[in-house]
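All protein chains of the complex are present and in place, except for one that has been dropped.
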Amino acid sequence: MKREPLSFKQTVYLLILFIIGSTIILPVGTEAKQDIWAAVLLAIVMTLPVVLVYARILSLYPERNLLEINEQILGKVVGRFINFLFAFYAFTLCALVLDNFGQFINVTAIPETPLAIPMLILCLLALWATKEGLEVIARSGEVYLPIIVFVATFTFLFLTPNLNINRLQPSLYQNSGGIVSAALHLFSFPFAETVIFTIIIYCTNKTKAMAKVYLAGLLIGGGIILLSVTSVMAVIGPERYQASYFPAYLAVQTINVGDFLQRVEVVVFLIAIFAGFIKISLCFFAACKGLSNALGCKEYRFLTVPLGLLEFLFASNLFNSTKQMAQWASEVYLYFAFPFQVALPMVIWILGEVKRRGRQGSPEVDLHDELR
Amino acid sequence: MKKSICVLFVFWHLFVLWSMTGCWNFREIRDLAIVIGASFDKKDDQIYLTVEVLSPKGGEQEQGATGSLGITPQLFEGSGKTVFEAVRNMISKAGRKLYWSHARVFIVSEDVAKEGIIQIIDWINRDAEVRPQTWILVSKGQAAGDILRTQSKLFDTVSMQIDTLLRNQGNSGKLLGVTVGDFLEEMQKPGVGAVAPIIESVKDGREQIPQVKGSALFKGEKLVGFLDGEETMYLLFLRNQMKKGTLIAVTAQQPKANVSLEIFRSHTTKTVRLVDDRPVVDIWVDCLSGIAEISEENDVISERGSQKLTERTNKELRNKITDTIKKVQNEYGTDVFGFGNLIYRERPDLWETIPKGGWAKVFPTVDTNVNVNIMMRGSAKLSEPTRIGE
Amino acid sequence: MPSFQNRQELVNELEYHYFIFLLFSIFGIVEAIQLYHQKQRKELTIYLFLLLPGLVITVYTATQVGLPSIAEELGSWFGWMSQ
Partner (left out) sequence: MTKVTPTGLRRNICTNRLTAAADKKSPQVGRNFNCALGSNIKVIQKILQNDGLVIYRKIRLDTNPFRACYVIYVDGMVNSDLLNENILRHLLIFNFGDRRQAPKMSFSDVLMNRVLSTGNVQTEKVIDSAIQSLLYGNVLVLVDGIPFAFVIDAKGWEIRSISEPETERVVRGPREGFIENLITNLTMIRRKMINPALKMVFRDIGTRTRTKICIIYIEGIARPEIIQEVYRRLDKVQLDGILEPEYIIEFIRDAPLSPYETIGTTERPDTAVGKLLEGRIVIMVDGSPFAITLPYLFLEYFQANKDYYDSFLYSSANRLLRYISFFLTTSTPAIYVALVNFHQEMIPTRLLISIASAKEGVPFPAAIEAFIMLMAFQLLREAGVRLPSPVGQAVSIVGALILGEAAVTAKIISAPMVIVVALTGISGFLVPEMPGVSFFLSLFFLFSSSFIGFFGYIFAVIAVTIHMTSLRSFGLPYLSNLTSIHGKELKDTVVRAPWWWMTYRPRLLSRDKRRLADPGRPEP
């Protein structure tokens, strides 16, 4: 039987898992302090138009992903060069997430194990999943998301006695600079990282309204992030949030139900590894696809092994310490990601629209449907 | 076929990896010395650490003992220039690796606390094994190690007794359990001073037993003073941490006129307002309580008597709370009530006018306005005071 | 690379690097033979072009102690990170 393309639900699940990914373990939006909820909301609002642009690009050329669209719009040479850049971005992002999880596991739970071991295993798993194909990743996502939602709900319920709304005050007082800066960071990590999805999915009959897919994924994923960071902030307060590398872990540590359900943070964050694995696999998949396209190969699967090795080496030599990782995330990543998340998609979109107008007489056919 | 060979290779290799390098974080459970409580003393720039350790080795000696664990705790002492060094020096004595995840209490001696507690707090928060949910206490007037050397009558170890006590917070209403995490947060938060409960060893019968009562007040990282049990109760009211089931006693002027009240529910609201450019904190204590004991023949249950009692109680509580605030303001000058944090939260504009680090100067001058509103409900099983027959 | 505190740690590092090297070599040989048999010359070239440097880097990092991280290197080139 023919393998089906991803369904609407699978794509949305993947988007949600991708957005949750490493975001829930890392200290995101520290600049906003107690107004972090506002920063998340602002970041979602900022991401909306960008995401609609991604969706629009895909809808311009049905049955094609960004790589093929690039070739179509920019021509073979330039298009492939741009695809190479995108593959590089996916590669880097994959290494970053891999590193985040490696550091997280290493610092919080098993400090004596070399950092590289969990990273290597995660990398091998992502390699295997990529070799099996996108459908396997999507189905795994369908298995994981309910588990994540289940565990997260219970974690949230157990955390409620520790929530203290006082820690979120004073709210919105002369903190606009912090909020905007935090929102920018949240925009680049994780929301606009969904540009990776343009490489791996394409517009089919089943996922006709690409904008709908993106909006659903962004809003649900963003909602989960909003809930999680706000509750973490309300449990540990802005001072400890800022000081910690992994604030959510600190917050979950405070769970104590009837003196027997305590010290469960390891189990809770095991579940986060599911989301992280999906994010790593998707990025790695995108990197393989992008590179194979840039090199003009039809098949991407043969690239997984050598690229996996390089990925692991890159990730394990990227940072020497958790401090460096945090510093890089807060100081450099925003500027590094900007071209891939905003600039290049904008250019592609505009060129695509122009080409489309040139190609067709009436370009306004379903514009309203898509950008509604 | 090729694929499955690859998969087999992966598994074979994982096995090789496993058997070659061993398991890094592998800890055999019987090799652990489980730390259940620790105390910190200071003498001549050296930190003296005493830990209470549970280890199964002790269990064999105590086979058949009636205690729930059947284990006697062992005490180890170590010293060093830093906490970490003291911990490391102890390994050579204990022989087994100290395992800190199950630690319940940390006791800091008064001397250490007066010089600054940050060293200990930082180590607890930084170390992955030690948990911030551990209780922190200050031993008053004694070496902290001596507390661990006392006897626990109903529990296996002193630390477990203190842990259970603090978790239930007692019904005495005279102590305030604080975890290291909370302590750190209050230490870092603007406009609030940290508090920790006091622990002492007292003689009970023939044995020395630990007693937790009152609270130690910190200004920044340094200990500045103590509140006794009675004042701690008012502190609890002010911090809105009064638990239900607490008993308070109301005394009137004439002898034999005492009434004990049990608190069912208590809620404290604090607001800040400006009077002549100076902040005034209004405090409302709403309290639902019932009569638990009447030691006079007077009628306090009927509507009129109850009203009188309520008035009397309100007045008395208000005075006591105000006195406590005054005492802290004048003698210690640390804002353990969180007035500064209240201003920071509710009037951030006002907070900005206070120069950085200037709150300590402003705090003693803050005016407070305490309102107590006690609602009486019920009088336990008896509807009348116990009368004496003619 | 963190600095090694004792010999045992060094041995651990070496061993898992050895493991990675061996694992990817075997993968590489199997897949390269497969590609060779399928007469996908271009793919084979790309494959080896990517894999061999990776293996060399693995060996290099296994034998070096205290290498600066990639982020540090980049930071010193562009002056990103405040060291």
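Going in written order, the chains are labelled A, B and C, and every chain counts its residues from 1.
Basically, a residue touches a chain if its C-beta (ideal position, glycine included) is under 8 Å from a C-beta of that chain, and two chains touch if they have at least 3 such contacts.
Please read these numbers as outputs of a predicted model, since none were measured by experiment.
Considering the entire complex, the omitted chain makes contact with A, B.
Within the full complex, the residue among A:Phe86, A:Phe189, A:Tyr214 or A:Phe277 touching the omitted chain is A:Phe277. Interface note: of A:Leu41, A:Leu85 or A:Val136, the residue touching the hidden chain in the full complex is A:Val136. The chain that is not drawn here is touched, among residues A:Gln72, A:Thr113, A:Gln169 or A:Gln242, by A:Thr113.
Looking at A:Val107, A:Ile121 or A:Cys297, the residue that reaches the missing chain in the full complex is A:Ile121.
Seen from chain B, the chain kept out of the figure touches residues 4, 14-15, 18, 23-30, 32, 34, 36, 54-57, 59-60, 68-69, 71, 99, 101-102, 104, 129, 131. Not every partner is drawn; the one left out touches chain A at residues 1, 9, 105, 109-110, 113, 117-118, 121-122, 125, 128-129, 132-133, 135-136, 139-140, 142-144, 146, 259-260, 263-264, 266-267, 270, 273-274, 277.
Just so it is clear, only the chains that are shown with their structure count from here on.
Separating the centre of chain A from that of chain B, both taken as means of CA atoms, is a distance of 42 Å.
If you average the Cα atoms of chain B and of chain C, the two centres end up 52 Å apart.
If each chain is reduced to the centroid of its CA atoms, chain A and chain C end up 26 Å from each other. Touching two or more other chains at once are residues 12, 16, 27, 31 of chain C.
Residue positions 114, 117 of chain A each touch two or more of the other chains. The part of chain A that touches chain B in the complex is made up of residues 107-114, 117, 124, 131, 166, 169-170, 173-174, 236-237, 239-240, 250, 253-254, 256, 259, 262-263. By the touch criterion given at the top, residues 1-2, 12-13, 16, 20, 24, 27-28, 31, 35, 40, 42-43, 46-47, 50-51, 53-55, 57-58, 61, 67-72, 80-82 of chain C touch chain A in their complex. Contact residues on chain B toward chain A in their complex (touch as defined above): 3, 10, 24-25, 101, 128, 131-133, 167, 181, 184-185, 188-189, 341, 344-346, 348-349, 351-352.
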